[in-house]
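Mind having a look at this structure? Questions to follow.
Left out: one protein chain. Kept in place: all the others.
Every chain is named by a letter (A, B and C) in the order it is written, and numbering of its residues begins at 1.
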Amino acid sequence: MLIVMRDHATAEEIDHVVALLHEAGAEAHLSRGEVKTVIGVIGDREVMYSLELEGLPGVEQVIRVLKPYKLVSRDFQREDTVVEVGSATIGGGSFAVIAGPCSVESEDQVLATAKAVKAAGATILRGGAFKPRTSPYAFQGLGVDGLRLLREAADEVGLPMVTEVLDIRDAETVAEYADMLQVGARNMQNFMMLDELGRFRKPILLKRGLSATIEEVLSAAEYVLKGGNRDVVLCERGIRTFETYTRNTLDLAAVAALKSLTHLPVVVDPSHATGRRELVAPMSRAALAAGADGIMVEVHIDPEHAKCDGPQSLTPDGFEALMRELRPLASLVGARVGQEA
Amino acid sequence: MLIVMRDHATAEEIDHVVALLHEAGAEAHLSRGEVKTVIGVIGDREVMYSLELEGLPGVEQVIRVLKPYKLVSRDFQREDTVVEVGSATIGGGSFAVIAGPCSVESEDQVLATAKAVKAAGATILRGGAFKPRTSPYAFQGLGVDGLRLLREAADEVGLPMVTEVLDIRDAETVAEYADMLQVGARNMQNFMMLDELGRFRKPILLKRGLSATIEEVLSAAEYVLKGGNRDVVLCERGIRTFETYTRNTLDLAAVAALKSLTHLPVVVDPSHATGRRELVAPMSRAALAAGADGIMVEVHIDPEHAKCDGPQSLTPDGFEALMRELRPLASLVGARVGQEA
Amino acid sequence: MLIVMRDHATAEEIDHVVALLHEAGAEAHLSRGEVKTVIGVIGDREVMYSLELEGLPGVEQVIRVLKPYKLVSRDFQREDTVVEVGSATIGGGSFAVIAGPCSVESEDQVLATAKAVKAAGATILRGGAFKPRTSPYAFQGLGVDGLRLLREAADEVGLPMVTEVLDIRDAETVAEYADMLQVGARNMQNFMMLDELGRFRKPILLKRGLSATIEEVLSAAEYVLKGGNRDVVLCERGIRTFETYTRNTLDLAAVAALKSLTHLPVVVDPSHATGRRELVAPMSRAALAAGADGIMVEVHIDPEHAKCDGPQSLTPDGFEALMRELRPLASLVGARVGQEA
Partner (left out) sequence: MLIVMRDHATAEEIDHVVALLHEAGAEAHLSRGEVKTVIGVIGDREVMYSLELEGLPGVEQVIRVLKPYKLVSRDFQREDTVVEVGSATIGGGSFAVIAGPCSVESEDQVLATAKAVKAAGATILRGGAFKPRTSPYAFQGLGVDGLRLLREAADEVGLPMVTEVLDIRDAETVAEYADMLQVGARNMQNFMMLDELGRFRKPILLKRGLSATIEEVLSAAEYVLKGGNRDVVLCERGIRTFETYTRNTLDLAAVAALKSLTHLPVVVDPSHATGRRELVAPMSRAALAAGADGIMVEVHIDPEHAKCDGPQSLTPDGFEALMRELRPLASLVGARVGQEA
């Protein structure tokens, strides 16, 4: 930690900061320039993140050099974490394709979609049983019935399945049905849920919050790993910016950045990021080219009648065309797409 | 709902949209310009928010004219909702002052702070027992012990008390201790929690999410009212923007806007919004001048040793000075501050 | 400047950075922790802002402790700069009220508006002769004819006048007519214009860019002061965020922050910030309460027929009502409004 003092901070102000540091068990090293004094602080992560010295008399800026996370860092583990979800692999050169409907609406719909995405080469089935909706007047999902239909469809076509835990009280139930548990963007900083999921022995798909920084994504994942669950896959799904043409702004540079900062796999959700069907294929290609370990896309057999996110859902034909584009691209960047793994 | 078709959309495309509308039980009215056709749709809110016609062939834009909320709207109820929290009143000309430590750290700390804020004129005691922290290595709060200490301090000084429900599973427990339940910014779109709190008979303090629009704040409150709990107070606490000098960007225009859009009271949290002690007083004055129904400020008897948010906490002296500034300002804008209510 | 090395950076990497620093004439002080080495650098502002060491092998982060500005800083000049614009004063306890139409449309319109704002207590007349418009199909202003009409109206009612320099080639011409030259938000980082205006002997009204940080606003002002012109007034006019209900997000905390960081006066433009007439009065009151040195508001005698920004323009009656609200508020915060100065 570095503490930058204001120009011409007094000796009393500097001594006071140093005394507080010593009191907390940290070491302080002074470096005095003409106008500025900088205090270098040595101590452990817990101390650094419990001391809050901003706002003390004479203090201009406090810079934390130690990151708020450790276990998720490339400095802690150099080699890629590879996550197994049933028969599917995410990371380590396996480009995962997670596909399925936004929400489960009926047995026919989910089964037909599961068959279509399996046939086209998806490796994991996705679908929503509990749906977070901005308006209480929108469709909220089928709940446990949805979980059951998803499980049956997944078993029927032979794919592992991921679905969202919307309410921490449902985590056990969801885990009975799903092979992978999704934490939605709105729950990325639901720290109680992250803590809880750290105790599960199922892989976690952690979506980036709408306004979460890269550092916050990694800190959220740290909660899960600290709880004992090391199988976390991060998912970039767009951040909220001033641009309204797309639903969110897909931050593909964050994918490349995350790949250098953490050993965890990173996948991309171009459907929620853009909110527009015609942008899903180009953003899927771009995600692969940027180094992502997979994509998660919405596919619906009849998008016009979808109860949720129809405008961004691919048709089975559109999904199949996308898969045909991705395979040769993947081999160029040294990855294997979908069932070829 | 208005559906704007692309330039020179074909008759088939237009007919297809109209057919889908009829199928959903909505009426369609066509208005044809030289290059554009616009379809006006008449139907109820549930239908409007379940139809997702964006992305259909020929559709350029879909505009929802009906808001995603109803009960919270000024159109639904013209007169101000006034919320009673124990002995305190929020709204209807009563400017509430909610004050206390960011987190409860010890019996002495919370009691001394409670006495100080009561003496200076606060109307509600605040404090955190469960703390949401970005890093798992930061102090997470005292939990139920913190709730008990808060309750004891509140009773000792004779103030009602508000504290955050961080985990939906703790809601009942928190409600046993607190007079008002706070939903934090990171839980503003935790729709399961909003649903649940709609069943409580305690007032709710709903903080705006870091990247929530005004419409989303109102939709979140709608969940609580729809559940049967009409005592909701909104809280503007800064949104996330590119500016990093302040912790967040306090959006005071949103306060004035909310006051015109909803009958619910609106308070402002200048402590979390700015993250800087020296900005708390000017932003409190500005909030009052903008028409807010109260403020929520962090006060700590010893900010330098605070385990959380020390840099933005006022000292008891600073808080007393602020209260002296606010009283004459309030009378100018027709409001009563604190205990004078 | 502080250079934070990556965990376990090698001796060669550290030596290489130190060598580059010495080459540039700066001093380097090493501070070695268990895992981190931090290099403190001492040298002057020019050297610090010409060295770009980010991205060197082993370098994790470079922190510039010296600000990119000097002359505008409170550290450089403690006492408030007070700017005189003809008969009007901005700063030092004088709360300026700059009012007038968005754009000059006709002799009658500008004269009638000038009379109205003068009668209600405005201290400076504003108006646009050259208008920056997003679409080339929107009204672009009357140009030099507009300047002349503004000057005549200002003289007729006895007010100083401010108007925007949209094109650097027009600066001399604008300066012949105006008492104060405005740099619009879109030109805040038009560094050639800032350089040029540094040579003028007319006060400058510098509006914050739509996505400019507080540090960038101050750096832009530094260009003008460095050029020799010390009469700069900053103007907060809203920043661009994800919120669309208001045109921009008025950042009143930035006003209080600027007042502590710089000796220059700071005014607020609630009209452009909100884009909504009904929010202009509450945000004007809030600006005054937050410590601003003035406001700039759009007033139009017939907003419904305004060629520009009608929706956010006050009527003369609305403006007069606002002035009546501001005077008692001002005396509470120790300021004098408008003509009382």
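One rule holds in what follows: a residue touches a chain if its C-beta (ideal position, glycine included) is under 8 Å from a C-beta of that chain, and two chains touch if they have at least 3 such contacts.
Being a predicted model, the structure only gives us computed values, none of them experimental.
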Fill in: Residue in contact with the excluded chain [from C:Y69, C:F95 or C:F319]
C:Y69
Worksheet item: Pick from A:T163, A:S219, A:T241 or A:S313: which residue touches the chain that isn't shown?
Response: A:T241
Practice prompt. Among B:R126, B:R208, B:R240 or B:K259, single out the residue that touches the unshown chain.
Written response: B:R240
Discussion item. Touching residues of subunit A against the unshown chain: what are they?
Written reply: 211, 213-215, 239, 241-246, 249-257, 260, 270, 273-274, 276, 278-279, 282-283, 285-291, 328-329, 332-333
Worksheet entry | Touching residues (missing chain, whole complex) on subunit C | 20, 45-46, 49-50, 52-56, 68-69, 132-140, 166-169, 186-187, 189-192, 210-211, 216, 219, 222-223, 226, 240, 275-278, 303-312
Worksheet, complete the sentence: Residues of subunit B touching the missing chain are 2, 4, 6-8, 29, 31, 33-34, 36, 38, 40, 42, 61, 63, 65-66, 75, 240-242, 244
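Keep this in mind: only the chains that are shown with their structure count from here on.
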Worksheet item: So subunit A and subunit B: same face meeting same face, with over half the numbers shared, or different?
Response: same
Worksheet item: Using the average of all C-alpha atoms in each chain as its centre, how far is it in Å between subunit B and subunit C?
Response: 31
Response to the item:
Per the C-alpha centroid definition, the whole-Å distance linking subunit A and subunit B comes out as 26
Worksheet entry | Where subunit C touches two or more other chains at once, by residue number | 241-242, 244
